[in-house]
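Omission of a single protein chain aside, the complex is shown with its protein chains in their original locations.
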Amino acid sequence: MALATRTDRRPSLPRTVWDSTVGKKTVMAVSGLIMLLYLVAHMIGNLKIFFGPGDFNHYAHWLRTLGEPVMRWEWTLWVVRVGLVAAVVAHAVSAYQLSRRDIKARPSKYVHKKPRASYATRTMRWGGIILGLFIVWHILDLTTGTVHPGTYEHLHPYQNVIDTFSTWYGNVIYITAVVALGFHVRHGFWSAAQTLGVGNASRDRFLKTCANGLALLLTVGFVSVPVGVMTGVVS
Amino acid sequence: MNSYAEYTTGEPVVDAKAPEGPIAERWDTRRFEAKLVNPANRRKHTVIVVGTGLAGGSAGATLAEQGYHVVQFCYQDSPRRAHSIAAQGGINAAKNYRNDGDSIHRLFYDTVKGGDFRARESNVHRLAQISVEIIDQCVAQGVPFAREYGGLLDTRSFGGVQVSRTFYARGQTGQQLLLGAYQALSRQIAAGNVEMHPRTEMLDVIVVDGRARGIVARDLVTGRIDTYFADAVVLASGGYGNVFYLSTNAMNSNATAVWRAHRRGAYFANPCFTQIHPTCIPRTGDHQSKLTLMSESLRNDGRIWVPKAKGDTRPANEIPEDERDYYLERIYPSFGNLVPRDIASRAAKNVCDEGRGVGPGGQGVYLDFADAILRMGRKAVEAKYGNLFDMYQRITDEDPYEVPMRIYPAVHYTMGGLWVDYDLQTTVPGLFAIGEANFSDHGANRLGASALMQGLADGYFVLPSTINDYLARNPHKDEVDAEHPAVQEVLSETEDRLNLLLAVDGDRTPDSFHRELGELMWEFCGMARTETGLRKALERIPQIREEFWRRIKVPGTGEEFNQSLEKANRIVDYLELAELMCLDALHRAESCGGHFREESQTPDGEAARVDEDFSYAAAWEFTATGDAPVLHKEDLTFEYVHPTQRSYA
């Protein structure tokens, strides 16, 4: 009769999440936060360079013995790498699909154009692309050594880093990417909080301060390395 | 030519459905006597509902819940936008949550008295009974009424009654109630029980073998004119205040549905009963397209005045105290600024007619909060009226904390409408009218916060009970044949009318005619009416109508989205309805409620009812355009509330 009952079965949880814009944003938020955690650790590790080649190279060695004796040489590192690749892929695929959808949802632009939203917000997509390309270069430069400017020496990151930041383009690429990262994190962290539903009116200031703080911390932390090389503090 | 005023009086019209017995039992009696439709058979019945305001939205949802197949129409792009949404104040209900002596009987009494003894006792009592259920229903739907800290519903007193029975949702009660009905309707649309046609305007009723069997409607996007058939038709198309061009109604609110129904045989009752609200923002010039209401509550603390001298153009703050005339306090010392709506409106008109009005065109009076600010402090005034002051400032660009507000009365609500019996059925079998579209339960004057109550009572509770009886007694086994001559006639008449509007290709815009008619009506059939004025209007309206059909200009075609055509077609009906309003006002040679005849007043200038001659509802029967209609009287008897004359001095 009149009162229709819902008999349709609901799709599975992963299906629901992946098929929904809200779900896909959740995937982005979670993968983004995983990468953010990694970046904080990575940045702190980088700072060891200021304690000299011994400390820094030893740190690189330690990363490969992490978790022993349960894990063997580089096992932990590979687990992290696989996890990170998964996060990058999930983040990028969601971002790509959502962006395509967003562009389709607004096919015709306004004739009267106005600058909209904050710089950080507007540059999320381009920032993401820059960061993606940077990661490829960064790995080829300092992990595999494929495009390394000097003689790449495995497990001697101190010298490798100095080589890279002794070239003008090495500095330009790195600093550009780190600044892009700062902007990306600034909007991304706050945005992830909203997506995961922890944002509300009273917490908004706190979350924005956290986002700004994190962005600043990561930018300064990462940039300090090339600056250190350029100014001769690291040599 | 001027034969229109020479109306004839036909047989009295009798409400055959009104049950007998003690008033408190009549609604139960009627519900029991009414035949029911077997739930399994309801699906086979189609009911057309025109309009999606409080009455239409709630009726459509409820009928669909009962199992009927509902086909619903609205001219707006969504059923959520009907003008019920603009109601601010609240909704009355005899819950007696305050324990302040309220009861169903008191609400009934207040409403009959407030209507100046021109409403049916049976209907008003039913309204008061149902008021209680409406609040329960709306709360269950999630309507966010104002609540107190204990989590229970808050109420306030409204419109001069002595009990606190008005439930509200800040200044947006109408919006919240309408969205509740809209959501209930949406649920039924999703369930497939309601077939919704937004952006579709009803242009005529189809009457086959003496019964309403459908409507003709135009898809406003494609321009396509179609017929829709049903077992019963419910009109919930609202009031006709836009006859006056400037009113607080929405721009597209119109009288076409009710007027076309009237032309097809439905009697039109008490068309002259219009309510004029005293606290609206005055017009600023000829460009004005509509008027905005400011809540009546402002009169609780504001003082109303005009300069003592005529043509005093000094800014308000430069007029010294002894050169100001606080005329309401002067004329009505005991009630002062809190006199009822009609009295406050008329007094404002009188001082403006004397040339003492303020603001552009001298059409306004001051509503001054200077004393209130001194007495209560700016903070307290802000807390109480902040949102209204902001609204005023946005519209007028004047700061009411610094300079007095300017207000002027405006047409607000129409108590008249299609005549209906106790079952809300018009004189055309199968054609029902609910909400403001019927001549309703308000008599000659509506109390504040009662319009929402009536719309929802009709839609949620009354119509869904009474329509069963009609459908049970008239099982239309046969489908209406689209080729039936009666159907074809209505369809071609409609098409011809629109084609003619497009063909005239004159030199005047639809709005120019609407404005001209509105000004005429405001002058002669507005706040104060005289025989001479009404006769003048009755002479002028046919001339405007004649000019309209000679000089109207409607660009574009009928086969597209054409807002000029929509407007022009609505004006065609205003030009006929206006005539009936004037005639009704002329024939009712008494003053009552919103209808003030200058010839009929007490020595101190108050409305004087003439119960011996006019204790009836005037139901008019259409004959032909411009021809005198036939008057059918429905006698009103008062067994429970005895008529008295109001006095506020």
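Which chain is which? They are A and B, in the order written, and residues in each are numbered from 1.
Operating definition for what follows: a residue touches a chain if its C-beta (ideal position, glycine included) is under 8 Å from a C-beta of that chain, and two chains touch if they have at least 3 such contacts.
One rule holds in what follows: contacts and distances are computed from a predicted model.
Note on the omitted subunit: UniProt lists it as "Putative Succinate dehydrogenase iron-sulfur subunit", one of the names in "3-isopropylmalate dehydratase", "Transporter", "Thiamine pyrimidine synthase" or "Putative Succinate dehydrogenase iron-sulfur subunit". Set against the missing chain, the residues A:198, A:220 or A:233 yield one that touches it, A:198.
Per the touch definition above, the residue from B:136, B:496, B:531 or B:635 contacting the chain not shown is B:136. Even with one chain removed from view, chain A keeps its contact list with that chain: residues 3, 6, 10, 12-13, 16-17, 19-26, 98, 101-114, 116-117, 121-122, 124, 187, 190-191, 193-201, 204. Taking the complete complex into account, residues 58, 61-62, 65, 76-83, 85-86, 95, 97, 133, 135-137, 139-142, 144-153, 169-170, 172, 175-176, 179, 182-184, 186-187, 189-190, 196, 198, 221, 248, 250-253, 284-285, 287-290, 292-293, 394-397, 460-461, 464, 507, 509-512, 553, 555-556, 560-561, 563-564 of chain B touch the chain not shown.
Here is the rule we use: only the chains that are shown with their structure count from here on.
Distance from the chain A centre to the chain B centre is 62 Å, each centre being the mean of its Cα atoms.
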